[in-house]
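So the structure is just underneath, and the comments pick up after that.
Only one protein chain is missing from this complex, and each of the others stays in its spot.
Each chain carries a letter (A and B) given by its place in the written order, and its residues are counted from 1.
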Amino acid sequence: MKGRLNKKVPLYTTIFPVTFWLILLVAIPLIYVLVLSFLTRLPNGRVDFVFTMANYKKLINPDYFHIYGISLFVSAVTTAICIVLSYPFAWFIAQGSERKKTLMMLLVIIPFWTNSLIRLYGWKTILGNEGVLNKVLLTLHLINEPIQMLYSLPAVILGMVYTLLPFMILPIYASVEKLDKTLLEAANDLGAKSIQSFLQISLPLTSPGIFAGSIMVFIPTLGYFFVSDLLGGGNTMMVGNLIKNQFYTAQNWPLGAALSIVLIIMTLLLVRIYTLMGGKLDDLGVAK
Amino acid sequence: MESMVEIRKVNKYYDDNHVVKDLDLTVGKGEFLTLLGPSGCGKTTTLRMIAGFENPCSGNIFVESANVDNKEPYERSVNTVFQSYALFPHKNIYDNIGFGLKMKKESKSEIKERVTEMLKMVQLEGFEKRMPNQLSGGQKQRVAIARALINRPKVLLLDEPLGALDLKLRKQMQIELKRLQRKLGITFIYVTHDQEEALTMSDRIAVMEHGVIEQLGTPSEIYEKPVSKFVADFIGESNVIHGTVTEILSDNLKLKTGKEEILAINNGHKPGENVFVSIRPEKIRFSNKPVDSFSLTAIVKEHVYMGSMNKCIVMIPSGRELKINRFSGEELPAVDSKIYLSWAPEDAVVMVTKPNDVNDQAEDIHLGVTT
Partner (left out) sequence: MKINKKIGNVASIIHASIIFIFLYLPIIVVVAFSFNKSKINIVFTGFTFEWYGKILKNTRLIDALENTVIVAIVSTLLAVIIGTLAAVGMNKYRFKGKKVVDALLYIPVVIPEIIFGIALLALFSTAKLKLGLGSLIVAHTTFCIPFVVFTVRARLVGIDPHIEEAAMDLGAKRIRTFFEVLLPSIMPGVVSGALLSMTISMDDVIISFFTTGPQSTTLPIQIYSMVKSGISPDVNALSTIILIVTIVVVILSQSRMLRNIKKK
């Protein structure tokens, strides 16, 4: 029947392009990475279509454990610092008038709309041995010789926090903003002290924002190789750098693929924990 | 009566949910027909199939005797007033109302003329430049009607168009809509679950339940002669009593209902048959002396004052409660007094029991009264 066929046309025109695109450029590449992780690397760096578990066996290696450990540590610390910085800040903004709120959120977003590498370079200029901060401290005679700040784990963490802070502020702000303020009044009315009403009401109701923010900070931190590259020098190797090296310097794609699969599994586990705790996937996309 | 819309054996399923069942309905030219029924009975679905937003799973729909099954909504000379109004939020009132003509590629001057005419008709002159979110509910409603009428449709479908309005505005819009319909002579198919609205506005009412038309008739037929317990319950207030036919007396019949015997009109029932009897509260008479061939006593339990109408609740020997309505100013029996009840047998409508009524019987005996 003409009518019935016609009604399928809009469905196909809207859904087909995205389905085609995502299968071709998301599903297939990721499946290919999985396949690649079981293939053999030839001495010339090419890949041979021969099945092997060797890449995964290579992963059982204290050096790699160490790198994964450092990465998880950096991610955890970065996430924690972001939460501590963002939570009171989000509350502060949410108290303001509509106009003030919009302005402040714009101020949060603008830096993140400018090139992140340039901003990291700004930090390099500030933190370098002959950088702005050391100069200031020397002039004030607070120190006698420059402190080595760059190329260290703290510098990497600072860079990560800096780059990812908006991803924590935005979801927390969204959840604080959504919080029905009359609930707090009701709690006070029922005799709750500020601390109690915070622990009983504000915190539980805004925790979805904290969870979403944590996922959006923790996972990217694992892969942001350019931050550790710039601020960590060669001293801080993270999973991101390791994978990048396998695909570039070492030309060992199958090993890189195996490392990536481990990273994917870690990511999926984290997201699974997040959804099990009641987190919504939709909350992960909004802020970016 | 010339037919405008014909629905023939239409069925609609949503997955396994059989929403409209073998529906047959003919709507006449210029008629105001109301689909009335409880929530979820398939009213909206029926309307949407006429408009072309949904396809029937089987059966056919005709508009002016032409089959419209394969016609897209934009090819049908049927227009809809949506319950949510569905005004275009980014277009002002003028462009909202003129949309249909713009689609027909009418000239600017023609559009202007007819939009102005429409605005006048719905009394919204001067609102051209306003946006939909700057209007009140009643005004949005009028815009929605004007927008649907500008194409001069043969049939206007209205899905609970007054549902979102407050009571006073709703009463006013009921009158305005009815007036408009008479003036334009357009066929209206109107959906509501407000029985009072249906009774005051319609030429005919189709009472629907579970995707089936229970009864189709004029408001007075539906009110006076409900064919089932469901219709009697749903339309207006009624005392529905379950009983057994004991004796046929030419035009009337005698029923036993628990401890008492009552009279009702006979429309072809046999002794021993289980039936329901529906008596409207305003049709019950009372006196302090026994009435011929009635032996129904009652104790007055309670008076309920409701403004223009007052209600009195009485209990008959079997423990059942009945309602009696009187206009204010008319006399009601005193509380706790013993009275004799009676009614004209033709006011007691007898209906056959249906399988799904049986469950209600037990409940019916306890409660006695149904609204």
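Everything below uses one rule, namely that a contact is a pair of C-beta atoms (placed from the backbone, for glycine too) under 8 Å apart; a residue touches a chain by one contact, two chains touch by 3 or more.
These numbers were taken from a predicted model, which means no experiment stands behind them.
Visitor: Who touches the missing chain here, B:Ala66, B:Met103, B:Ile175 or B:Val304?
Guide: That would be B:Met103, which touches the missing chain.
Visitor: Which residues does chain B use to touch the chain missing from this display?
Guide: These residues of chain B touch the chain that is not shown: 51-53, 72-74, 78-80, 82, 84-90, 99-100, 103-104, 147-148, 151.
Visitor: State which residues belonging to chain A touch the missing partner chain.
Guide: Interface with the chain not displayed, on the chain A side: 9-11, 13-15, 17-19, 21-23, 25-30, 32-33, 36, 85, 88-89, 91-93, 98-99, 102-104, 106-111, 113-126, 128, 130-132, 162, 165, 215, 219-220, 222-226, 229-230, 240, 243-244, 247, 253, 256-257, 260, 263-264, 267, 271, 281-282, 284-286, 288.
Criterion: only the chains that are shown with their structure count from here on.
Visitor: So, what's the distance in Å between the C-alpha centres of chain B and chain A?
Guide: Here the centre of chain B sits 59 Å away from the centre of chain A.
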